[in-house]
Each structure stands twice: as structure tokens, then as C-alpha cells.
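What you see is the complex with one protein chain gone and the rest in place.
Right after this comes chain A.
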Amino acid sequence: MSRLSVRKTYKLYIGGAFPRSESGRSYPVTSAKGDFLANASLASRKDARDAVVAARKAFAGWSGATPYNRGQILYRVAEMLEGRRAQFADELGGGKRAALERVDAAIDRLVWYAGWSDKIAALHGAANPVAGPYFNLSTPEPTGVVAIVAPADPLLGLVSVVAPVIVTGNTCVVVASEPAPLPAITLAEVLATSDLPGGVVNILTGRQAELAPWLSAHMDVNGLDLTGVADPDLALSCEQAAAENLKRVARPVEEDWSADPGIGRMTRFLETKTVWHPIGV
């Protein structure tokens, strides 16, 4: 007798757990050729709200962890991803060899950002010369909760926008690629088993146009990365909504994810704190 296959239910990733959408909705996901792959959860604005609450709750612990510790955890994520190379290559589809290359690039991207965790302060901070008997230090600090609309590239693009945000101590709510959300949820399984505290990364699957406006207007979100927003009108209205509480905004860009990323994505969601320090005589 042939065996019935046990299929995975793709759910959301909020606060370290995998809930279904509060709305109970889902939408069919198809491959590039149009074959049905699975049903993904269609997140509602209330799921986005819950995700922001989870991200805010995780922020104190994650931003308070030592940079070294954050780097180790990101490195651990890369290790776990390495162990699932074949699974991710299958999910990405297309040519087997090209898919494996994309997965490897995502793993390398994580390792690259993991290394930055305890170096970014040296590069982006400063000991400032001050005209007085003081010492003056500038240090970068995380912005807070960052809402990210992930680009269409389902794995490498996703990792390339999430890793730079969290490595510096931010927490985030990510709206995964709308047409190809499945690798994002599988990545959530990797995150959940990598000692990454629950709530640091929250992943929603669903419609950009439904979720992005609520996240842009949310008063408890401090940063907004619109990288994956394809519709210029949506991007504009999101940016306008974000102005209400002066969120830091990253505008949509077409980016070559295989190129050297630079440190721009890390520094965008950092605040600079400057401390005056009297010199003892």
C-alpha cells in the first residue's frame, strides 16, 4: 500500500510561535510555472498588530544582549540553514544547481553580517575631539522595532534585509514576498531552532497592500524598510503614514542581491548616542 504524504501547513511566525492567521484566511501559492505548491496564511492587520507587540516585547532583551552574543546567534542561524540546504533548494525551485547557489549565497550573507555584530560600533561610533576638558563618545544604538517589506527574492533577498536589521539589536516584523512566501516560513523554522529569542524576527505572509499601510502607520514601529514594495503609490502612502511618528524609512530599491551589500543596511536603522564624559584631573 502506498503511503500518504504528510504535508506541511505553512503558518505565520509571531513571537517564536507558529500561529495561523487570526483571520483564518489562506491563499494558494504556485510555482513559477503555475503549479500549485501549498496554501500560505493570509495575514490580517491584527496579525501585524500582534507581531509588533511581540517584536516590542523582544526588543529589550535582544538590544541588551552583547553584540558578540548576537553575532554568535546569527552564525548559528547560518549553521542551521546549512543543514537544510537541500530543503531550501527544493523550495526555491528552478534549476537545482542555481537554487543551491542561491541558498549558499544566503548562508554566506548571514555569516558576513554575523561578523559585523561587534565591529559596527567601532566603525560607526567615534571618540570625538571636543574643545573643552571633556571626552565625548558616540555609539550606535538600535532604532527599535523595524517593519520590513521583503523583496521578491524569496531567500537571499529576505536574509539580506533581515540580517542587517537584527544584527545591530533591532527587532523586526517582516512581510514576506507575496508570490513566494514558502521559503520565508521555512526560514522561520530555522530561526526558531537557532537560539534566536522569540519575537526578534516575526514573519507574516500575505498581501503587501493590506499589511504595509498598517505597519507604516503603527505608532509603536520605529523604522520602515520598504525594499520589497513594487507599487510606487503604495510606497508613497506608506512613507507619508510613517512620517506621523518620524519613522526611519528605507525607500524601495531594485538591488542586485548577489553583489557586496556594504554596511548601508545596518547603519540605516541605528541611532547615534553621544555621551559627554568629564576627564578626572
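Everything below uses one rule, namely that a contact is a pair of C-beta atoms (placed from the backbone, for glycine too) under 8 Å apart; a residue touches a chain by one contact, two chains touch by 3 or more; residues count from 1.
The rule is short, and it goes like this: contacts and distances are computed from a predicted model.
One chain of the complex is hidden; its UniProt record names it "Deoxyribose-phosphate aldolase", one of "Deoxyribose-phosphate aldolase", "RNA polymerase sigma-70 factor (ECF subfamily)", "Multiple sugar transport system permease protein" or "Cytochrome c oxidase subunit 1". Note on the undisplayed chain: of the listed residues A:Asn128, A:Asn245, A:Ser258 or A:Thr274, the one touching it is A:Asn245. Within the whole complex, the absent chain has one touching residue among A:Val52, A:Val167 or A:Leu211, and that is A:Val52.
Within the whole complex, the absent chain has one touching residue among A:Val6, A:Ala131, A:Met219 or A:Ile279, and that is A:Met219. The chain not shown here touches chain A at positions 49, 52, 56, 214, 217-221, 241, 244-245.
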